[in-house]
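Only one structure is covered here, and it is reproduced in the block below.
Omission of a single protein chain aside, the complex is shown with its protein chains in their original locations.
Right, chain A next:
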Amino acid sequence: MTYASPFYDKDHEEFRAQARRFVEKEISPNIEAWETAGSIPRELHQKAAEAGMLQVGFPERCGGIEVPDLFYGVVLTEELARSGSGGVIAGLMSHGIALPPICHVGSPELQARYARPVLEGRKIAALAITEPGGGSDVANLKTRAERDGDHYVVNGSKTFITSGMRADYLTCAVRTGGAGMGGVSLVVIEGDTPGLSRTPLDKMGWRCSDTATLYFDNCRVPVANLVGRENQGFMAIMLNFNQERIMLAAQAYAFAKVCYDEAMDYARSRETFGKALIRNQVIRHKLVDMRMRLEAVKANLDLVTWRVSNRQIPIAEVCMLKNFACTSLEWIANEAMQVFGGAGYLRGAKVERIYRETKVLTIGGGSLEIMKDLAAKQLGM
């Protein structure tokens, strides 16, 4: 689907070509091995930095590559998704949620110390907000950070943390003040801090992304590691929500497109009852229904991406986009599996993995229900 577009120009397409080559060479051939291993190698972060992939969209002062719009991020997500593995995006790009607070409101020292080495591919960063007690209700998180001289003493736990087993730096939401969102701060906790322990989580999908529960037992964290101001962490988290949700929608779109392409290829090559599957009207109609949803998601994605790139803050539209893209992916992945028949149910098929990985997108980064609630509020209901 290359076509002239008001949103993508030659630079986007040149970047796409580079990203595609990177994914074909460095990622796609290794997915099965990484899925089995349960993580991606550190080396991949380094290679992705050398190829100029990790840095896209981050400020130059943090070692990033500044771009004029969010479409570069969408292009990168689309190309990474061609590998057919959501885990690789989650694991390789966990800094995409961990670093923005540091780059937006962190001190120059924090940016030099934590953002730069990650964007150089030498270190791994994770964002730790969700707790065993709950993820949707961020404002009521329980992990405490008590001030003790030049340090905070952190106690509590976090769960579902992407790259949590490997992360060198954790951007961590902690309670420094009273109840509610006004008592939440962000601090960077180094991976080798005494008192920090981690256990891996076994998951339905995203298997090559290491996900962990983290325990903090009297972890001493320098006050200098506070990201932005004390008790203003909630805002710092929120600042990145629109972008994160757009990228999750882009991921959903991109995986839906892989499902469609795979189903199309299969329908052309598979023969039943003496003719190609695609010669059956039922199958062609399935493909058109898939394509129709793809087109609608893409139109919605591009327009909302354009709005946010142009400094608008369409919160309700971003919420609805995320839900529309993710539920469309569920529908499309389901149809693709059906076109494949038994072959789609076998491990190793792209559609099989994508099907397993649809749910995480309607749960993470703001669940379906929470997105609807937020949209309703924003729309004045």
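Keep this in mind: contacts are C-beta pairs under 8 Å (C-beta built on N, C-alpha and C of every residue); 3 or more make two chains touch, one makes a residue touch a chain; residues count from 1.
Note that in this section contacts and distances are computed from a predicted model.
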Given the options "DNA polymerase III subunit delta'", "Electron transfer flavoprotein subunit beta", "Transketolase" or "Protein-methionine-sulfoxide reductase heme-binding subunit MsrQ", which would UniProt use as the protein name of the unshown chain?
"Electron transfer flavoprotein subunit beta"
Could you tell which one of A:V67, A:A81 or A:V221 touches the chain left off the display?
A:V67
Where chain A meets the left-out chain, the residues are 2, 10-11, 14-15, 17-18, 21-22, 50-53, 56, 65, 67, 72
